[in-house]
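A single protein chain has been removed from this complex, and every other one stays in its place.
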Amino acid sequence: MDNFLQLLIYGLQLGSIYALLAIGYTMVFGIIRMINMAHCDFLMMGCYMVYFLVSVLFGGEMIGPAVALLVVMAGSSVIGMVGVGIERVAYRPLRNRPTIMCMISAIGVSIFTQNLFRALPFIGPNPRSFPKLIEDFTINVGAVKISFTRIVTVTLSIFIMLLLWFVIQNTKIGMHMRAVSNDKDAAALMGVNINRVISITFFIGAFLAAVSGSFYASSYPVMQPTMAVTLGNKAFIAAVCGGIGDIRGAVLGGFVIGVAEILVTSVWSEFAYGFCFLVLVVILLFKPEGLLGKPMTEKV
Amino acid sequence: MEKMKALCKRNIAFPIFALFFLVVTLLHQLGIVNSYFMQVMMLACIYIIMAESLNILNGMTGLSSLGQAGFMSVGAYSSAIFTTYILHVSSLPEPLQVVAFVAATLVGAVMAAICGVLIGIPALRLRGDYLAIVTLGFCEVIRAIWRVVPADIAGGAFGLTGIPKLANFFWAFLFMILSLYFCRNYMDSSFGRACLAIRDNEIAADTMGIDCFRYKTIAFASSAFIAGVAGSLYAHLLSYIHPDVFSYAKSSDFLVYLYAGGVGSISGAMLGALALTVLPELLRFLNDWRLVIYGALLLCIILFRPTGLFGGREFAFLQLKTGGIRVFHVSTFTNWVKGLFRGEKRVKEGAGK
Partner (left out) sequence: MSVLKADHITINFGGLVAVDDFDIEIEKGELWAIIGPNGAGKTTVFNMLTGIYYPTKGEIYVDGEKMTAKKPFEFARAGISRTFQNIRLFGGSSVLDNVKMAHTMDCHYGYKDMVFRGKKYHAEEERITKESMELLDLFGLADKRDYFATQLPYGEQRKLEIVRALATKPKLLLLDEPAAGMSPGEIDEVIALINRVHTEMNQTILMIEHHMKLVMSIAQKIKVLEFGRTISEGTPEYVQNDPLVIAAYLGGDPDAHA
């Protein structure tokens, strides 16, 4: 039982990282119906961004929770802007084409960025270790050990998700986003600036991916240019399982996949990755619109 | 007279292929091109087959498949297991080895086709993006299965080694040509037209008496069959296969080949795969920056030529009647080049889109 609870804690932490990443997939899909295959690269970029900020500004020293938070947010915002830039250059020109063209373009972006990071002399293909941002300590609850980093990861993630939910439900820009995801053309006719909404969506997606990158690297501190590919795949699965296009679905899917993966790994580690996809296939076959999605129909 | 002309045209293609094959082989024998170049050519042939196989689904039937590498892996593994463990080919005399290889390729292709049907039947209830995602999922599940099968059957997580190296340039080239003609025959038939109808408007196709489910399943099986051939060639060329080779990244490579070449066009798929397999090799002098430039060029193709390098045209030698309205003649190409230099818009044919 204790063992199970311990695994559950790990699962929740991994799940919150997947959920943050999945939100980006799901928002982009909801708004322009595109599978952003390059989304996971924002996570990797976020890690490197924070890494360089910390080593340039603080010489790689430990910096305490408040400053660390500030640095992570600043670094992630920069990645958010990168996300906006990529959308402008690589996806916007293809907006009136079949959405699969955008996906192909995203694959191109992914090849480009990952190899660019490998080729840049100050990054290189070799793994680097992510700096320790805060003093970590462990709390014992019975036989279950909970590290401070995990607590911070899960609580901050949940806080960010609630904030996002608030923004989407209660602000003007959130309303615009919902309008665009319902019907882009009708929203444009109602005076919604589509380009601005899409840019903001990409900003939020990339920002959240970068934040989740910092969270991930705080617990698993090895970074390399291809580190995010498997993470991205699982987060994508999470988004689809929850019901792609729905933010609550992405969060739910993220936690489900995170916990399931940790539990399966503890039993049969070889199959954990495949298991995530098996979950995906089963969910899609029996409830194609995902756990929370709405079914789609075509009018004759 | 028309018939005579057609016959001449058709017969011209084969000597050209034969000549190309002979020249490359001769160059290799004379030591002018090295084995590495030959390896690249063989891989190019295999990737052309894969791009063609993907074209049947994505281009003709309008079903997005993101998991083509999964079918390829089924072909690769089943044929490799067939030659390595069932027939023990390396202990057979040489002429029999060739027969065994062809048989293994067929086995691989049929297994892949069966797999295609098994995946197709449940997956085809889904539409558009969801179908794409579920094919991706199936591909990764297949990969996970190869990882967990015991090592003495399929190598498990360490990959399958010691596969006899039976494929050579001849076989790769031959199967490539065969798959080209298979796709041509497929597209120019009631099967291909049914697929195109489904792609263009599924509801209309349905009310015109086209059994959409049947034709989609046939498309899945045909596509997987060709992918299985490519898989068998791949396994017997590299003599080592690993589950991770057939990951989602491989599938997306094939997608990129197809869309960069021009989706829906047999010639486009061929050119795209050829160009993008050879391109990284041409960029070798860039060392670390090779794949960066490759990625950048790829983005340029997709952004500035969204209809693909070949713009949906078809080679005249394929003699496509269906869909291949924008036929590629040499004069079209020269006009296009002239247009480029004059900075004019390319001359469009009357029926072009």
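Order of writing sets the chain letters: A and B. Residues in each chain are counted from 1.
Keep in mind that, in the parts below, a contact is a pair of C-beta atoms (placed from the backbone, for glycine too) under 8 Å apart; a residue touches a chain by one contact, two chains touch by 3 or more.
From a predicted model like this one, the values you see are computed outputs, not experimental measurements.
J.: Touch as defined at the start, partner being the missing chain; which of B:R147, B:R193 or B:K216 qualifies?
T.: The one listed residue touching the chain not shown is B:R193.
J.: Touching the left-out chain: which of B:N34, B:T161 or B:N201?
T.: B:N201
J.: Spell out, residue by residue, where the missing chain touches chain B.
T.: 182, 185-186, 188-191, 193-194, 196-197, 199-201, 203-212, 218, 264, 322-323, 325, 350-351, 353
Going forward, only the chains that are shown with their structure count from here on.
J.: Based only on mean CA positions, could you tell me how far chain A sits from chain B in angstrom?
T.: Here chain A and chain B have centroids separated by 33 Å.
J.: Under the definition above, what is the set of chain B residues touching chain A in their complex?
T.: These residues of chain B touch chain A: 58, 64, 122-123, 125-127, 129-130, 132-134, 136-138, 140-141, 143-145, 147-148, 157, 203, 248-249, 252, 255-256, 259-260, 288-292, 294-296, 298-299, 302-303, 306.
J.: Contact residues on chain A for chain B in the complex?
T.: Within the complex, chain A contacts chain B at residues 29, 33, 35, 37, 90, 93-94, 97, 99-101, 103-105, 107-113, 115-116, 118-119, 229, 233, 237, 240, 244, 268, 270-271, 273-275, 277-278, 280-281, 284-285, 288-289, 296, 298, 300.
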